[in-house]
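Structure first, commentary second.
Removed from the display is one protein chain of the complex; every other protein chain stays in position.
Chains here go by letter, A and B, matching the order in which they are written, and residues are numbered from 1 within each.
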Amino acid sequence: MATTALLVLDLVGTFAFALNGALTALRTTRLDIVGVITLGMITALGGGTIRDVFLDALPPATFLDWRYLAVAAAGGLIAFLTGHHLDRINGTITVLDAAGLSLFAVTGALKAVDLGFGPAQAVIVGAITGVGGGTLRDVLIRQVPSVLSSGLYAVPALVGATVVVVADLLDARGPVAAVAAAAVCFAIRMLGVRFGVDAPFPPGGRRREPG
Amino acid sequence: MATTALLVLDLVGTFAFALNGALTALRTTRLDIVGVITLGMITALGGGTIRDVFLDALPPATFLDWRYLAVAAAGGLIAFLTGHHLDRINGTITVLDAAGLSLFAVTGALKAVDLGFGPAQAVIVGAITGVGGGTLRDVLIRQVPSVLSSGLYAVPALVGATVVVVADLLDARGPVAAVAAAAVCFAIRMLGVRFGVDAPFPPGGRRREPG
Partner (left out) sequence: MATTALLVLDLVGTFAFALNGALTALRTTRLDIVGVITLGMITALGGGTIRDVFLDALPPATFLDWRYLAVAAAGGLIAFLTGHHLDRINGTITVLDAAGLSLFAVTGALKAVDLGFGPAQAVIVGAITGVGGGTLRDVLIRQVPSVLSSGLYAVPALVGATVVVVADLLDARGPVAAVAAAAVCFAIRMLGVRFGVDAPFPPGGRRREPG
């Protein structure tokens, strides 16, 4: 795939997660502008940073390339300035999170392929990239991360990454395949949210012993 | 030590931590199958991933080698399917955690030795490997990590790593020394749990000022 197309998708994902993280900060806790933008940037840049640790591609691209930093900071600032106008902030947060998840699952997997990793590793790194930033966000604001509590969160990331890796194996790589894979991930995630779908729960009822 | 023996011990530790993390997820929070297996895999693979960051051995072996991924996923799945049959889930969780702690303290220290690090660094990396996965687990489910709250948690890991590093310095390296060192760590940890042993508390009484 053209490097430019991959970069564009990655930056769109960064922007979506920066808006998402900053809006989450506005909704959840009483944070000032620095806290809001910081949480936006950590959400936006965290997944790619963890990805580059796993791929031994340090220093992380999220930190070396000013475009990621600029897009993440801009997303945080825009959310800070406009978030109070949003009537349905929770819905917006969910859509942005699904968008970031989808784009990062795909771009993370493609970066692994480009660096010569095998298909299984590429799928796993894609999923880690997708869920990484949101997991850092949730830990910092003391919520149980979505990747644990929401059945259809890791699964769509794995599916999206798998679609794009299989397309690559079939020589069908390109912007179209990448966008299609991200759309598949996004659709599964949003359907899961819309219909409250969870993966199966443990057999034998919910166990809740005192710790 | 034969590489095979080290690999076997490392995989057994991975399996113990995967069971432990998944059972903790079953006990603590209402997670579906994906959340349970995810927490099992993070617990199982987290310590080795942090170890490889400290040893500059990226990409992490836990991620490159499919055996770690397979064992971790299998452990999480088995715990998900069978956890509700366990009468004494808390006791099982404690034993599995001590087993993972012990094996990873030893294999982590040996990996550092193999890569040419000095004895002090090997002991520290061993302890970090042992406590790392459980610490990630506790942060994700919002508990104070055992390494902070339980006096005899870091100490047995340090002792086990020290035993195996000293054995290596004395040319007594081998599977026997490794298993013996892990057994020492396991015994100290379980005795601490059994008798509620803690390390000394601060002099002057427990201080609890409002933050």
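We take it that a residue touches a chain if its C-beta (ideal position, glycine included) is under 8 Å from a C-beta of that chain, and two chains touch if they have at least 3 such contacts.
In this text, all values refer to a predicted model and were calculated from it rather than measured experimentally.
Between the chain not shown and the residues B:Val139, B:Val166, B:Val179 or B:Val193, the one that touches is B:Val139.
Among A:Leu26, A:Leu55, A:Val123 or A:Ala154, the one in contact with the hidden chain is A:Leu26. Although one chain is not drawn, the whole complex shows that of A:Val8, A:Leu115 or A:Ile141 it is A:Ile141 that touches it. Even with one chain removed from view, subunit B keeps its contact list with that chain: residues 53-56, 58, 117, 120-121, 124-125, 135, 139, 142, 144-145, 147-155, 198-209, 211. Where subunit A meets the omitted chain, the residues involved are 25-36, 38-39, 49, 53, 58-60, 63-64, 66, 69, 80-81, 83-85, 89-90, 139-143.
Basically, only the chains that are shown with their structure count from here on.
Distance from the subunit A centre to the subunit B centre is 29 Å, each centre being the mean of its Cα atoms.
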